[in-house]
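Here's the structure, in structure tokens; my notes come after.
Every protein chain but one is kept in place in this view of the complex.
Chain nomenclature is as follows: A and B, assigned in order of appearance, with residue numbering initiated at 1 for each chain independently.
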Amino acid sequence: MKVVAKRPESLKDNKFHYCPGCTHGIIHRLVAECLDELSLRESAIGICPVGCAVLAYDYFNCDMLEAAHGRAPAIATGIKRLLPDRTVFTYQGDGDLASIGMGEIIHASLRGEKITVIFVNNAIYGMTGGQMAPTTLLGQVTTTSPYGRKKEWEGYPAKMAELLAQSEGSAYICRTSVHNPANILKTKKAIMKALKIQQAGLGFTMVEILSTCPTNWGLGPLEALEWLEYNMIPYYPLGELKVKEVE
Amino acid sequence: MAKGRVYFHIDQCKACGLCVKFCPKGILGLDEIVLNTLGYHPISILRAEECSGCGICALMCPDLIIEVEKE
Partner (left out) sequence: MEKILMKGNEALAEGAIIAGCKAFFGYPITPSSEIAEYMARKFPKIDGVFVQAESELAAINMVYGGAATGHRVMTASSGPGISLKQEGISFIAEAELPCLIVNVSRGGPGLGGIQPAQSDYFQATRGGGHGDYRLIVLAPSGVQEMMDFAIEGFDLADRYRTPVMIMAEGTLGQMMEPIIVREPVIQFYDKPWATNGCQGREPNIVNTLHLSADYLEERNHHLQKKYDAIASREKRAESYLTEDADLVVVAFGLMARIAKKAVMEARKSGIKVGLIRPITLWPFPDAEISKAAQTTKRFLSVEISMGQMIEDIRLAVAGRVPVDFFGRIGITPNPEEVFRAIMQVAEREGI
């Protein structure tokens, strides 16, 4: 018998604290599998956000740091500049990356920092209890947009992949989703590509991954996958937005 | 004889049902009799002999509780 699926070495043997059906766990596994397959575990340094993934340092089996809200790209910059041969990644949610950390992410991209950003977009603040995120969709009800997000009041949802694809410093920008097996496989490919482009030193890389938050969306895990497919993908189209090919 | 074999770490299962939904053979289900230590009815295989070992259940599982082997 051949092993088809087992726990990757780049994940510690700790139980995830995530809610049932939350796709953070899938994304953790994909990142870990990519680190394994590229033999990067021992040279990888990861930075966790503030938000649901704040405890990711308990899960990834490589050197890890916990950042202040939104500052992961700045911390990653400090590390990568001093240790240019290591693989440096941040793992950030939408509130962390696109709201409080908007400055840090844009400038890390503009400087062409050779890091990989795993950006988990679930259109809501998870850990703090379902408040409006910069990526919350128009009309979406959250605890701080209880009548649905209105463009007149709260403005428009941030399209981070499109924004960062504009930056000359970005070498790889891709948006993927994890709502079904085919898209999970595409997400893994995108993470692999981002890490390889980082290794090749071509510039800033980011994979924006559409993810579910069944608890704060008020949906069951399966309904949440459908909600993502029918509501998020039309506004956040999937695909590669910027690719500097590795020669 | 089944082509594939699945192992569940049932005490870590949160019964989200993503594996059940995407199993191409439709041979997975939540065990409605047993409760695991987390308080959920965990995943179980209903017809083990039909498992093809495709690994899609493990691909969908957010909690890495599924290991799959294939002939």
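Quick notes
Methods note: a residue touches a chain if its C-beta (ideal position, glycine included) is under 8 Å from a C-beta of that chain, and two chains touch if they have at least 3 such contacts.
Just so it is clear, the model here is predicted, and its values are computed rather than measured.
Under the touch definition stated at the start, the shown chains contacted by the missing one in the entire complex are A.
Residue-wise, the contact with the chain that is not shown comes from A:G103, picked out of A:G103, A:G155 or A:G218.
The omitted chain makes contact with just one of the residues A:A5, A:C22, A:A76 or A:V178: A:A76.
Annotation for subunit A: contacts to the undisplayed chain at residues 41-45, 47, 54-55, 57, 60-68, 71, 74-79, 81-83, 86, 103-104, 106-107, 111.
By our rule, only the chains that are shown with their structure count from here on.
With centres set at the average Cα position, the gap from subunit A to subunit B is 27 Å. Subunit A makes touch with subunit B in their complex at residues 1-7, 11, 15-16, 18-26, 29, 180-181, 184-185, 214, 220-222, 225. Within the complex formed with subunit A, the residues of subunit B that make contact are 4-5, 12, 14-18, 21-22, 40, 53-56, 58-64, 66-71.
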